[in-house]
Structure formats: C-alpha cells, structure tokens
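Working notes for the structure below.
With one protein chain removed, the remaining protein chains of the complex are shown where they sit.
Right after this comes chain A.
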Amino acid sequence: MWDVEIRGMASAHAIVASSIFLATVIPAVFLENFSVYGSHMVWLYSVAGSVAVVNIAVFWLLGISPPTKKNTLSFKINRLFRSCLYFLLSCLFYHTVVVLYGAPLLETALDTFSLAVLLSTFTTLRCLCILGPNIQAWIRVFSRDGALSVWDTSLQITTGCSLVGAWLGAFPIPLDWDRPWQVWPVSCTLGATAGFLTGLLVAPVWIHWHRKLLTYKLK
C-alpha cells in the first residue's frame, strides 16, 4: 500500500518535472529568438501553464482531490469558481509579499506579478488540487502533524522548497556581476523553479526514507 502510493507519487512528480523541461524545450523549437533570459516572460508563462495543466490532469486522473459530499453541478461550479478566486487572490498575495520584500512597486509590476503567478502555480495550485478550496485545511497541512497522507507531505515539501528557492533567488540580485540572469525577476523565477524541481525530486525520496516515522491517520 505504502510503496504503491509512494511510487504513484514519484511518477506523478516525474511527469510534472518533465513538463517543466518540455515547457522549456518545445518553445525553443517553435519560436525564434526564444531564450530563458531573453524572452523570459514567454518561458515563465509556458512553464506555469504546463505545470498547471499537468498538475490538474494528474490529480484529476489520480483522484487525489478530497471527496465531496455533494456532487451536484452547481456545487462543482461553485467549487471551480472558488478555486479560481483563491488562485487569483494568492497571486495578489504573493505580489504584495514580493513587493514588501523589496521589489519595485511600479516599474516592473508586470514582471513581479508574473513571478507571483509562477509561485502560485507551484504552491497554491497544488494546494487547490490536493485539498480543495479550503483555507482551514491549508493552514492545517503546514503544521507538524497536519499531514494526513503522503500527498500532504509532498505538498509540504514542494511548497517549502519553491518558496525557499524563490527566496534564495533574490540573493544574487545586488551583486555587480552584470549577468543576464541577475535581472529582476529572472533569478527569483529560476530559483523558484529550481526549488520546485528539487521539491519534486526530494519528496518521494524523503517520504520513502522516513516511511517508518510517518504515521498518517485515516482520511
């Protein structure tokens, strides 16, 4: 049972990770002048879009989302609407946080917002997929004994890694090396992506390693 779940999660993570690579490679084939630094926004939205699509598809196919009591269409639409709203709110939230951390307020607002979208894709979207639009549950997940399944644990790890990656990504900005990736927000998006990939990689390994220690209650 355990191994099956972990294996499933690992393969799901592999699919998500490969989607990031594909999102980097495919536009390079089809678009002229595509480069990660040069046309950064294209790359960013291609990654964000592909991660979003793959995440939603994988979790929908695997049926990870929490069971709902009502199954009516209106309830589903309401849920979908709330999910979209939460996603948008989380983008705004991240935007605010990033601005408070020192991003320019007006000059590169679009770039900053794109970073917020990317971060939301890496973190909030997965929360929405796994836990549904339920903020109480989100807060619960990010506590020590809050994880109720391996998916929750993987959510903890990937979210933490993405945010720490984005945080670390801000470090090279003040340095005077004049590299193209030091331009705001390239290093932060790259850091967030690298962190997310690390999280995807680390989560199954870590869970496998600690499977004796993890005791989940029944759902």
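In the analysis below, contacts are C-beta pairs under 8 Å (C-beta built on N, C-alpha and C of every residue); 3 or more make two chains touch, one makes a residue touch a chain; residues count from 1.
Methods note: contacts and distances are computed from a predicted model.
The UniProt record for the undisplayed chain lists the protein name "GPI ethanolamine phosphate transferase 3, catalytic subunit", from the options "Mitochondrial ribosomal protein of the large subunit", "GPI ethanolamine phosphate transferase 3, catalytic subunit", "Cyclin-like protein" or "Urmylation protein". Which of A:Phe142, A:Trp181 or A:Trp206 touches the hidden chain is settled by the complete complex: it is A:Phe142. Across the entire complex, the residue among A:Phe34, A:Phe93 or A:Trp167 in touch with the chain not shown is A:Trp167. Even with one chain removed from view, chain A keeps its contact list with that chain: residues 99-102, 139-140, 142-146, 167, 170, 174-176, 217.
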